Every structure is written in C-alpha cells, then in structure tokens.
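A single protein chain has been omitted from the complex, and every remaining protein chain is retained in its original position.
After this line comes chain A, so read on.
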Amino acid sequence: MPIEVLMPALSPTMTEGTLAKWNVKEGDTVASGDVIAEIETDKATMEVEAVDEGTIGKLVIEAGTENVAVNQVIAYILEEDEDASALDNVSASSEPKKDAAPAKEEEASKEESSDKAPASASSNAAPVSASGAIERSDAEPRAMSVMNATQDEKTYTSFKTQTVREALRDAMAEEMRSDENVFVMGEEVAQYQGAYKVTQGLLDEFGDKRVIDTPITEHGFTGLATGSAFMGLKPVLEFMTFNFAMQAIDQIINSAAKTLYMSGGQLGCPIVFRGPNGAASRVGAQHSQCYASWYAHCPGLKVVAPWSAADAKGLLKAAIRDPNPIVFLENEIMYGQSFEVPDDEDFVLPIGQAKIEREGTDVTIVAFSIMVGKALKAAEQLAEQGISAEVINLRTIRPLDVNTIVRSVMKTNRLVTVEEGWHFSGIGAEIASVAMEHAFDYLDAPVARVTGEDVPMPYAANLEALALPQDSHIVAAAKAVCYR
C-alpha cells in the first residue's frame, strides 16, 4: 500500500491550513527528513518533512490550495517495491482520515457514557475533592455523614516542660537517630546552631555529613534537597524564614509537589520544608507574611502548622516519617514558649487531625499556629461575658480536618476563623466554604473571619499591632456571630 502523507497540524488547535508549496514533484525520490512541502496558517509557515522513504507517487492537493483540513491525504509515497499501479486502489478522499485525530464529538459521548466521569464534568455545586474526608451526597444535609468520625489521640501520663524550640530539635534528633536517611540542611543550621537556635546540638551529635550549612541560596538548595529526596533521602530543610522560601517556591511546587503525579507514582519526595512563618516582631513587610494559604492551595503538598511544643514535637516527627513533601510552618514568637510535652519517644501526632483545645457550646473558633493562643485568651474573656467558646487548633492546614470543624459547628451553630494572613483567598475563606457546604443548615449566623489587615506589614509598633489579629478582634467577632 502506498504511504499516505497527511495534512499536519502545527498546534493542537489548528483545524485547516494552506498548502503553500510543493518542494517535490511526482516521481521524485525522498528520504526521511526531506522537506516535501510548505504549509501556512494565519500564524506561521512550516515545512512538512517526509517520515518515510520512497518515490512521490501522487500529489493529491495542488500547491496554493487553501483550507486544507488537518489529516486530509495530501500525497502518496510509493515504497521501494511499488510502482504507480499501486495507486489504482487508493481513492483520493477529500475527507480527513477518521482514524487519525480523535473527533471531538466521539470524545464527548465517551465521557457522558462513563459513570466515573471526572469531577469537573459534574454539574453539582460542590467540587469533589480527592482528599475530602467526606463522601458528599446531595440528597441529605452533608454534615450527617461526619457524625461518627472520632478523634483518637493517644493519652499519655508522663510529661515534661519544653519550649517549642526544644521540642522541634528533639523531634529532629530522634528521627535522625532512627533513620540514616534523615539529614538537616539550611542556612546556619550547623556551626551557628540555627539562626533561631532550633538545630542546637545537632551538629555535635550527627556531624557535618548530616547537619549541613548551605550558602545563602534558597532556590538552589531547595532543588538540591528535592533531588536527593527523589532518591529516597529524607531532607529536613530549614528556611531561615518562609519569606525566603519564596525564592524557592518553584522547586517546592513544580518539583517536590508534582513529580509523584507526573511520574505516574514512580518518584516520591519525602521532604520537610520547615521554618518560621508569619509575622515575628517589628521586622517589616518583607519578613512578616503568612504563607499558609499559598501552600495549602496546592495538591501534592501537606501543610502543617503547630502551635504548642507538643504539636511541634509530635507533628514534626510525623512529617519526617511521612513519604510526601510537607510544608511545616512554625512561628518565631512561639519558639521560646513552654508547654507540657508527653515524655515518650513514640509520641507522634497524626497529620490531618485538628485538636479541640477548649470545649464550648456557643461558638466555634478555628485557629492555627500562634493564633491558637490568642483564640484561647479570647475564649476566656468570652466566658466572663457568658459566652462558651469552643477553640479548635487546626494543627494541619492541608489536608484540612473537615470532620472536627463541621461537628463543632453542628454543636455551636456559629463559626469564627482566625489567621494572621490576609483575608483574600485565605484559610478562613476555605473554612467558611467548608461550613457552608457541610453544615449550611446548622449555621445560625454568617461565618466571621478574623484576619490580618489587607496591608503590607508596617514597621511602627502601633501600626504593626493594628495590622495583626488581637484577642479583642476575636472577642468582637464571636460576640457578633452570637448577636451579642
């Protein structure tokens, strides 16, 4: 059979073009790679190369013909052992070849007939999320399906008092002792003992092979650590602050978070990106930003934000053991604060589970990181005013513990979210949507969001305090949703 030369597409959107010129005539011998024709679209002129070798048997479409459909036969090439008589059996159809590009209509009907059509094809309002803990049924109030979910955190009897800083260090040291693949890398993590002294003592115990000072080169060392994680090493990468990780966000999202998917599950990336996030104190706009919603937006990442020393210890150990890339958002102001931490080498907290820090019945306050402390203070003030607030410490931002939030809202019927970051597309916006989607009928008031003000962080002490959420804002928001 003669070889068909088809009108090629220059891009996936091209449907037809002009056959501008033939560079060969019937009877010419061609080899792979020879330019045989030129075609034009409104965007460009391109050369058509022969893919096969042989003799040009017939030029079906004349040079200069416009609107030649993609995949239409434009010429026939005779193979070595063929002569012109082989062309007798071919009818030069002006129709595009059916078996070439799949027709759009066929595709559409295939999707309709499939009962496993992707979520985007569904006309239901709620998007089906892969990580969503809840099977969403449209027939009933969605919250019903979460009623039986339990929060099972192991109980411990022996505790010790530790700062968040010490708890983080102990978590790393314990995991490094038990797994040779774990190493710590970052600016000033070794000899300087950590810019905020979080890695104190690690160099002495583990040596410079596993506790590695980097140059100031965030984009580079993030890519390097990610590459090593592809090979099964387990880097704990410290950013001096997450503000500097913005230099490296391409490697975090495009390389660490997406490669498992792009490789069809072949290449995982067990890495922890950790460091202080959000505002410290009086360090200005470029050093005071919350990145929770930036990272939480992206599939392929888990985002963890501890508040207490126990959170820090249990969650960092879990993060290091987790086979996925984890963004671990700490807070500089919390480093020096002390908490009770279970005195147990096996103390690990589950990623993806929130903790109810204080039970209440009138209003649910959801917070994470440093804002948990402010929410607890606000709850005390509210109690004095006769309002019983339930305070949820999210611990993990992604995957979000929808169950705990929704069950609480079903009990209190009112919800306040608290975060240091800006309100637009913030974590509060996501939680408000969750409440609307899963507990719409249980809400007695619109959800209130307490967030940082919509400004770059000012330096002046008075302005900085005004830009950040304070206990008083939380109290006011809680009273507002209680109509008090």
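Throughout what follows, contacts are C-beta pairs under 8 Å (C-beta built on N, C-alpha and C of every residue); 3 or more make two chains touch, one makes a residue touch a chain; residues count from 1.
Basically, contacts and distances are computed from a predicted model.
Undergrad: With one chain of the assembly withheld, which option in "ABC transporter permease", "Leucine-binding protein domain-containing protein", "Pyruvate dehydrogenase E1 component subunit alpha" or "NADH-quinone oxidoreductase subunit N" matches that chain's UniProt protein name?
TA: The record for the missing subunit names the protein "Pyruvate dehydrogenase E1 component subunit alpha".
Undergrad: Decide which residue listed in A:L19, A:L260 or A:A312 touches the omitted chain of the complex.
TA: Considering the complete complex, A:L260 is the one touching the chain left out.
Undergrad: What residues on chain A make contact with the chain left out of this view?
TA: Its contact residues with the unshown chain are 6-12, 32-33, 43-49, 51, 70-71, 97, 100-102, 114, 116-119, 130-131, 183, 209, 214-215, 217, 219-233, 250-251, 254-255, 259-268, 299-300, 302, 318, 321-324, 351.
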